[in-house]
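Supplied in structure tokens, the structure appears directly below.
All protein chains but one are shown in place.
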Amino acid sequence: MTPTLWYAIYLSMEIDKVSRDVSESPISFILDGNSGQPTYMQIVQQTENALRLGHLQIGDRLPRVKDVVAGLAINPNTVLKAYRELESRGYVAGKQGIGTFVLSTPAGIELKHYVQLQKSLNEGWLSEARSCGLDNESILAIIQNALLAQPINREKVQTRQDRELA
Amino acid sequence: MNSTKMLTVVSGPTDSDTQSFSVLQATLILRRNLIIALLVYPIVLGGILYLWLPEIAQYSLNKVLSPGTNQKLIDTISQVQNRANILVTVLPYLPILVGMLVGAPLFSRQFENGTYKFDWTQGAGRFRLLRSDLVVILGISGLGAFVIGSVYQHLWRQPLVLATNGVSSSFDSANWLSGQIFLQPALYAAETIFFVVISMVIGTLIKRVLGAIVCALVLLVTVAVAFQPLYAQSRTVNVHTVTTNDPLEINPETQAKLLSHGFSPTKHGDFEVKRGWLNANGTLSPVQTDPFLKLDTNGYAQVDPATGNLLFESGARYKAIVKKIGKPYVIWWRAPSDYPFWVAGWSIAMLLLSALLGGLIKLRIGRKS
Partner (left out) sequence: MNLLTAQNLKKSYKGKEVLNCNLSLPVGKVIALVGPNGAGKSTLLNIAAGLVAPTSGSLKMFNSFDPGSDEIRSRVAFVAQDVSLHDSLTVAEMIKVSGCLNRSFTADIARQRIADLGIGLKKKVKELSGGQRAQVSLSLALAKNPDALLLDEPTAALDPLASHEFLASVMQTVAETEISVIFSSHSMSDLARVSDFVTLLAHGQLQLNTDIDNVLSSHWLVRSTVSDINAVDDADIIDIDTNAVVGFHLIRSEDESKLRSFEISKPSLEQIVLAYLRNSRSHDLKQVGEVK
């Protein structure tokens, strides 16, 4: 989670500087070589986070493949794979020869809520779990079980697109 | 990451010059330093020769001499000869130097520093580059040698013709360009080309510059030692014409031997001399004087090998001989053969061999299994 948090904070500081120019993408990607996560998944996740936090809005363009590749020195197919994955999840759509654009966003969360939730987690439940002597694996197991037991109620979750149209 | 530094694909017509396909131009750039050296050295050497022989050069320009000025010319020639002797002695060895320093590094350097990996993977390919290299390098080497040979011929041998002829109404610049005179520089050029190609072959066999140079040196010296006496003796006709008193003439038979074989007297009677005015090609001019050597019935002096050899020696010995006999006399050296077919034949042979070796280089640099 940590890299994502860094990323979120970094972006929140940068967000005022980024101008909403359609030809440029508002975001860029980083690579965490130690995360053990495949590169394309990192791109997928970073994009989803950006969507959640509102750095990417509907109609924004994702970075051009060649720009990502120039910065990260990775194979273009990896980027394409990530974009395809995002497309299959319904977030983006690619227009041949023009680029890949945001179609819809997941239920977003404003940064202040995000920070708030983070804080309450750290200071509340998490510190309690730690004081019980639980290690990371045990904690993750508890959370996973909890999520499995409580499926997401899709109707309750509005996409940003829905909110805007309303 | 800063994504502004990215490749902008240039579309539409571009303004700058499109570099067109030209292996020749590539060769000129790649071998630039070599080409400059090959152009500079003959100009420098030729220039030095030209500068050191101003008076003679002056006479070469279509001037006709009157008998009275001969002595001055003769003295001048002697002076110049002493002065330029070193340079003239070096000239026969120049082809070896050029071969060694130009031909040997050409390919060996490419192998040593790996630039062949770049050169041979370009669209033009190794054989077009080779062809261009051969044409340019051999062409310029040959040209440079021809220039030096011409200056030498023009400024050295020709004045000697003058000197020994005395008044030469037949001398004009046409002679200069006529077969005999022309061919000597051609031989020199052919020899240079031949030696450069031999060294190039060595450069494809020994793929280190230093090793190739050393090997080329050894091989070229061997070839020169073996063959140069045949086609181009190392010593030139150097005629000091003397006062009207003591000229020498060579028995025509002896002279024929000398001209065709680089003959050196090995026994008494091999060398027969008569004194008289000598031309550069060894023929007798009409003026006769009293002999200082004992003559036989034909009017030829029998010279023992030692004295005969003395007659072949360098200017430094001149004084010794003068001292011995008490008066100046003609010394003449073995002459490079003027026989046109001889010279032409050798030139052509060397050029043909060069072409063959060029083919060998092509084989050597081809993709080997």
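A and B are the chain letters, set down in written order, and residue numbers restart from 1 in every chain.
As a working rule, a residue touches a chain if its C-beta (ideal position, glycine included) is under 8 Å from a C-beta of that chain, and two chains touch if they have at least 3 such contacts.
Just so we're clear, the structure is a prediction, and the values are computed from it rather than from any experiment.
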Residue, one of A:Ser35, A:Asn77 or A:Ser127, that touches the chain absent here: A:Asn77
Positions on chain A contacted by the hidden chain, ascending: 31, 33, 39, 65-66, 69-79
Chain not shown, touching residues in chain B: 5-10, 14, 16-23, 25-26, 29-30, 33, 113-125, 129, 367-369
